[in-house]
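Yeah, one chain of the complex is gone here, protein chain that is, but the others are all in their spots.
And now, subunit A:
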Amino acid sequence: MRILLVDDEEELVATLAERLAMRGIDADWVTNGEDAILKAETESYDLSVLDVKIPRISGINLKRELEKRNPHMKFIFMTGHGSEADYKAGSEEAGSEFYLIKPLDIRLLIEKINTALNSVGGSI
């Protein structure tokens, strides 16, 4: 299982990647949309966890770009806003069950990852 984390807060995605690795989930991270697209062109990911708002491209548009490169990739959106507009946009794109509010609960994130990928696992 390979995951790509995308958020402009480097410390957030780097730490989250380490925590996922401890649970047997291989996660790469980037802090902007351009790097996410580059990664998706050279690596194969099963799922991407995207912030709804990232520099210079919306999470929704980035999802579409990543899908073009990997039509099988699944998505989970996360946001710090939790506003109705963000929720509507995120849940329409990824399904409300794949929409998380920051701060993240790692157990909930892993539950969503397992549901999205129809897999089991992710405990220390």
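Operating definition for what follows: a residue touches a chain if its C-beta (ideal position, glycine included) is under 8 Å from a C-beta of that chain, and two chains touch if they have at least 3 such contacts; residues count from 1.
One rule holds for everything that comes next: contacts and distances are computed from a predicted model.
Peer 1: The chain that is not shown, which UniProt protein name from "histidine kinase", "glutamine--fructose-6-phosphate transaminase (isomerizing)", "ABC transporter ATP-binding protein" or "Ferredoxin" does it carry?
Peer 2: UniProt protein name of the non-displayed chain: "histidine kinase".
Peer 1: Based on the whole complex, identify which of A:Glu18, A:Glu41 or A:Glu92 touches the chain you can't see.
Peer 2: If we include the chain that is not displayed, A:Glu18 is the one touching it.
Peer 1: Please output the residues of subunit A touching the missing chain, sorted low to high.
Peer 2: 8-9, 11-12, 15-16, 18-19, 22, 53-56, 80-83, 102-104, 106, 124
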